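Below is one structure, written out as structure tokens; the observations come after it.
For this view, one protein chain was removed and the others were kept in their places.
Chain IDs A and B follow the sequence of writing; residue 1 opens each chain.
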Amino acid sequence: MSIDLSFLTRVAPTLAEGLSTTILLAVPAILLSATWGIVVVMGLLSRFRLVADIARSYVEVVRNTPVLVQMFFIFFGSGFAGYPLSGFTAGLLALVLQNGAYMAEIYRGGIRGVSHRLAEAGLALGLTPRRSFGLIVLPIAIRNVIPPLSNQGVLIIKDTSLVATISVAELTFQARLLADRTAAVFEIFFTLALFYLVLTAIFSGCMRLLERRLRLA
Amino acid sequence: MDALLRMGRRAASALLLGLIGITVSGIAAAQAPGASSRLDEIVKRDKLIVATFSTAPPFCYTDEAGKLVGFDIDIAKFIAKSLLGDEKKIEFVTVTSEGRWPAVNSGRADIGIATTTVYPDRALRVAFTRPYIDSGISILVRDDTNVTNLAGLNNAKFTLANLSNPQMADRAKRFLPNVKLLTFDTPAALFTAVKSGQAQAMQMDTPVVNWYAANNKDMKVLPENLAVVQGNAIFMKPGDFTLWLWMDTVVQEMTAGSRYTEYTEIYKKWFGTNPPPQRFYGATGSAK
Partner (left out) sequence: MELLVKSLPLLAHGAATTLYLSAAAIVFATALGLVLALLQLFGGLILRALVEVYLYVVRGVPLLVLLFAMYYALPYADIQIEPVTGGIVVIGLYFGAFMTEVFRAAVLSVPKGQWEAARTLGLTTPRILLDVVFVQAMRVAGPPYINTCIMVVKGTSLVSIIGLADVTFIGKQIVERTLAPFEIFGAVAFVYFVICFALSRLGRHLEWRLNYVP
């Protein structure tokens, strides 16, 4: 099996189209998960038992079921419930629900990880508990969670490949169609893997830059 | 001196016998056919391994008990019976739409019977027998779309469900350029999408579409076919003439020869009508 480079240039446009859909899905997925994670962690840490319990159950259910099954459930279920969602929307929803829960756990770990003595020092300085949290604990927590968040972001980018099964024309979907059309399966999957490696490398690189800038701030 | 001569004679005769043995077996090997065929393997194994789908009613799908049933399944069992004497001497390997080619080409399955339409570009990668059933491509639509013909469907507010193969994509582009597309890798997934309302129409082999329409009162078939004169055939790894010839002969005998009666039974079981008449003279299989 030889690698045919001219062939690669011919399939590149189709793959590039898939790549743009992947990015179009991954970016909102990451941002929305991060935001939803904040809501969830507030629920987890809430003073009200009921709210904390609901949040806890939600996190446990979502973390112990595969995101693929969640996607199928939402996609096929939405149609039969009368409000059919597109594959893109269903996939995005499933990704946000799943990763929001993981983000919430990361936030919780990050907040816990900040020594409570720092919060106490804030109180000793006369700050209210809320300001102590906001001015002292939170900035440190944010800095702490960037590495695991970046990790989670990479996982989200990779999980976008799953929406190919609910007919979203992202990268893996396009590659699969191409592989069916031609016999150059090796070249296609090799290129596909390369695309994802580059994508995740760029994302991790950006996150590392962000981490560095926050450290110096 | 005597002993040496005796040893020498023994050695020489051993050598001579050895040479004769090698020559004889060499001649015997030369007489045997060049490469052994997969057909011999099947007979030796006493079991036929068939690649098929599990989500393409009424050709190959799983029923409530999880058993694989369908027209293709019965045809496969019939072929096993013709070859090995017992329709139970068969093993099915279920594959996905793109997985059927590697399944036969890698040797995991002997042949594939999986509602597979014959196209020239596919024939580059696998060897097809003649078709064992006529096919075509039709469109199934929901009644509530109030669409009555192809032109009516060609509207951006409709979504068409397709299988993930290039022929379907090309046809969709050619006949229904304005519709939105939804692509899945199993026929049953297409139908689920139409039933749930995520798609309003689906493109599939004519017998399959007819079957769905017959079993679902809220769906109908559009009068125009996207393709009319097509056929579904058995496929296998190219290059094995012996296997291909036998399979093709069986299909010939089933559809227009000595096994037409059995074929008609299977056909009627799944489609309710007789298969197309074969000769303008003579009977056309079992009575209606």
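Heads up, the rule we're going with is that a residue touches a chain if its C-beta (ideal position, glycine included) is under 8 Å from a C-beta of that chain, and two chains touch if they have at least 3 such contacts.
None of the values given here were measured: they were computed from a predicted structure.
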Touching the absent chain when the full complex is considered, from B:82, B:154 or B:196: B:196
Touch list for chain B against the chain that is not drawn: 54-55, 61-62, 64-66, 94-96, 98-99, 102, 105-108, 186, 188-189, 191-192, 195-196
Positions on chain A contacted by the hidden chain, ascending: 1, 60-61, 63-70, 72-73, 76-77, 80-81, 154, 158-159, 161-162, 164-165, 172, 175-176, 179, 183, 185-186, 189, 192-193, 196-197, 200-201
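Everything that follows uses one rule, which is that only the chains that are shown with their structure count from here on.
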Centre-to-centre distance between chain B and chain A (centres being mean Cα positions), rounded to whole Å: 42
Chain B - residues contacting chain A, complex: 97-98, 124-125, 164-166, 169, 182-185, 192-193, 195-198
Touch list for chain A against partner chain B, complex: 75-76, 78-80, 82, 84-87, 165, 167, 169, 173, 176-177, 179-181, 183
